[in-house]
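The complex is shown incomplete by one protein chain, all other protein chains being positioned as in the whole.
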Amino acid sequence: MVKFLPLSEAVAGNLNDGDTVAFEGFTHLIPTAAAHEAIRQGFEELTLIRMTPDLVYDQMIGMGMARKIVFSYLGNPGVGLLRRARDAIENGFPRPIEVEEHSHAGMANAYEAGAAGLPCAVFRGYRGAGLAAVNPNIKTVTCPFTGEVLAAVPAIRPDVTFIHAQKADRKGNVLVEGIIGIQKEAVLAAKRAVVTVEEVVDSFDELHPNLTVLPSWTISAISVVPGGSHPSYTHGYYIRDNAAYLEWDEIAADREKFQGWMQANVIERTAADFAGRVEHLRIAA
Amino acid sequence: MVKFLPLSEAVAGNLNDGDTVAFEGFTHLIPTAAAHEAIRQGFEELTLIRMTPDLVYDQMIGMGMARKIVFSYLGNPGVGLLRRARDAIENGFPRPIEVEEHSHAGMANAYEAGAAGLPCAVFRGYRGAGLAAVNPNIKTVTCPFTGEVLAAVPAIRPDVTFIHAQKADRKGNVLVEGIIGIQKEAVLAAKRAVVTVEEVVDSFDELHPNLTVLPSWTISAISVVPGGSHPSYTHGYYIRDNAAYLEWDEIAADREKFQGWMQANVIERTAADFAGRVEHLRIAA
Amino acid sequence: MSDSESGFTPNEMMTIAASRALKNDDVCFVGIGAPSAACNVARLTHAPDITLIYESGTIGTAPQVLPLSIGDGELCDTAVTTVSVPEMFRYWLQGGRISIGFLGAAQLDKFGNINTTVIGGYPHPKTRLPGGGGAPEIATSSKEIYITMAQSKRGMVETIDFFTSFGHGEGGDHRKRLGIETAGPTLLITDLAIWKPDPVTKEFTVVSLHPGVSRAEVQATCGWTVKFTDALEETPAPTALELKTLRDLQARTKAAHAGTGKGKAA
Partner (left out) sequence: MSDSESGFTPNEMMTIAASRALKNDDVCFVGIGAPSAACNVARLTHAPDITLIYESGTIGTAPQVLPLSIGDGELCDTAVTTVSVPEMFRYWLQGGRISIGFLGAAQLDKFGNINTTVIGGYPHPKTRLPGGGGAPEIATSSKEIYITMAQSKRGMVETIDFFTSFGHGEGGDHRKRLGIETAGPTLLITDLAIWKPDPVTKEFTVVSLHPGVSRAEVQATCGWTVKFTDALEETPAPTALELKTLRDLQARTKAAHAGTGKGKAA
């Protein structure tokens, strides 16, 4: 059954060295606070899964926590490259990192298959694409009715998934709304799921019946962390801090500057700092 | 581009003799008015697809319009058997009818594959089930990663799908809410789609972003038919006429009683009669 | 046990015995024809947090009256969330999230195999029944299957006419041999008795007789030779609270359904 926990306990109780972990969020609702907590706790040898790695994986890779990354778009969305991830792949700094690369369609279908309890996903993909030649986890199956050859990828099944969401009710049901991305699938595909939320409300009785609600029994732990997705955003609460994404490009370009920034902004901080970071980005009620 | 049409024109312009057609609705939002219009127009040699055939297919089969039925539950939900369908299958009356039978999982996955543009659906199903032996459209594929043998069924691709929905906006976008069933997939899987709605509103600007809205360009024609799903129901408008389902069991039990009822309640009526049928079932605003 | 004050019918006993088998943390898939009465009595008595899922897409529903169909509006109105039918079958059932699948049966054999498809041969049936609906995959994807039905020689047969949903097949390890990893039928509750599969042969064996029921009555209404466990028990009679909860639920249901419609046109 779901537990409401401080973020430090939720992370310590659900993430382990060597785990396969997904911190998911498709531009929206990126679980930055949970990722920063994982960085502070210093986990090692992680396999990081995410469609759009972005800043938090750049940070975890730069801190040497990852042995492998599984992704489909390794960029700073709308800005450019991820410079810490580049340094690891191109130069093995601070350590070499294994790469498993897919397309968005491949990753989305693989999460879907994981949520659906299937061993693999089948779709029309990777035709003529170079990835099929360099990723041994891209295979084919043949439609037994038409003979069409389709792509197959293994289902994604993280040990633990972290997501950020708008709110939980007191029973521990969780609402995700706006650009919902791959969050539901990432939670349902995982053995354990930890959710940070902006707030807890008494009940969801007044919600529209067709919204994306994750029932409490699909979640391991919930932590209340207002602002927890900054510099990403939370639909209905605060807007995206585009300036921070632009700044990251400079911070991550230099190994020492990166370390200094991490020390000052992650290592020496706590989850409680996130509320202040979104104060000027909040949407007027 | 979508057209707003009287139901008689929408049916005449989109349904043809010999078509493969789905009138979908999972207990909720059954497009009864559209089915009755199709009966009045007297189409022949139809292949009828639906997870839960229920009364409207019992009526179309009883009127001799179907050459084949594809389904997963051939019952009067909560009441019992479909007696006109039984008469056709057991006794070839009023004509023999071909049967292609699946499980709900098989049909749901087949519609999903149709909406997704795939030739077949792959899932874990039919294990130990007798249907796999009697339905040649149930085959297998083998997961190339684990060797697990999975079920495969052909995608469903109707020539035309009919659904009933709550409302359209003036541009022809359509909202479906409540028990949404298989409606979105049935529309997206079809070459053409016709939607009956309770009402047309100015705009959907105030709708929650994650509701089930079918964009106007996915729909061929919209007809405004208040009460159009009676004796099924429309979430937010009127409740299910359970008494009518119980009565149907008696009407359909007798060939002559059935013919008399169809003459009085379908052939000699129009789509405009539906509004009156739900008057006593309407939900107080 | 069944004195005049606490009188109850065999069907009430069946529903209440079934409700007792459900736990507070169960996630229960209530398929077509299944006793949603039992699930809701459990919810209204000892298992207030039980998760009830109907295949129409309603998850965590808590209806005040029993639905006539598995897609009544009441189920959606009271659910935690309502999802599409493909999602229901992919993420929730096939995803392995259901602890108990609750099935009824037109024909049942001693190994928990169920027929709701045809009486007679499949191509030219004597009686065409509604078919499986969700049952074929409920039977293999749920962690366990509970079956409930009133006993009759027509219903409980040596050989079923069609394998709508697979129980233990020919018994023993037949499920495993087909690659099915879930437990299958672990409980059968009839109007006369409680049955559990033999640990090795998987044949359903009577473990408890309902109050006032004899071994002979159980055998007389069953088409196969019935096995009884050595340590045969008597099912505790319904408590006053259980009976009141069930009867109130059924009364509310009757009143609600009678109120709908004159049925002028279907």
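Order as written gives the chain letters A, B and C; numbering starts at 1 within each chain.
The rule we apply is simple: contacts are C-beta pairs under 8 Å (C-beta built on N, C-alpha and C of every residue); 3 or more make two chains touch, one makes a residue touch a chain.
A quick note: this is a predicted structure, and the numbers were derived from the prediction, not measured.
Colleague: Quick one: which shown chains sit in contact with the chain that's not drawn?
Modeller: Taking every chain of the complex into account, the missing one touches A, B.
Colleague: If the hidden chain were put back, which of B:A115, B:L131, B:V224 or B:I251 would touch it?
Modeller: The single option touching the absent chain is B:A115.
Colleague: For the full complex, which residue in A:D19, A:E112 or A:E198 touches the chain that was left out?
Modeller: A:E112
Colleague: So that we can see where the missing chain sits, which residues of subunit A does it touch?
Modeller: Counting only subunit A, the missing chain is touched by 26-28, 32, 51-52, 55, 71-75, 77-82, 85-86, 89-90, 101, 103-105, 108-109, 111-112, 123-131, 134, 148-149, 178-182, 184-185, 212, 230-231, 233, 235, 239-248, 251, 265, 269, 273, 277, 280-281.
Colleague: On subunit B, what residues meet the omitted chain?
Modeller: So the residues of subunit B touching the unseen chain are 1, 112, 115-118, 173, 184-185, 188, 204, 209-213, 215, 217-218.
By our rule, only the chains that are shown with their structure count from here on.
Colleague: Provide the C-alpha centroid distance between subunit A and subunit B, rounded to the nearest whole angstrom.
Modeller: 39
Colleague: Starting from the mean Cα coordinates of subunit B and subunit C, work out the distance between those two points in Å.
Modeller: 28
Colleague: Check each residue of subunit A and list the ones that touch at least two other chains.
Modeller: As it turns out, subunit A has residues touching two or more other chains at 116-118, 209-212.
Colleague: Using the touch rule from the top of the page, what residues of subunit C touch 2 or more other chains?
Modeller: Answer for subunit C, listing residues that touch two or more other chains: 76, 82-83, 90, 94, 141.
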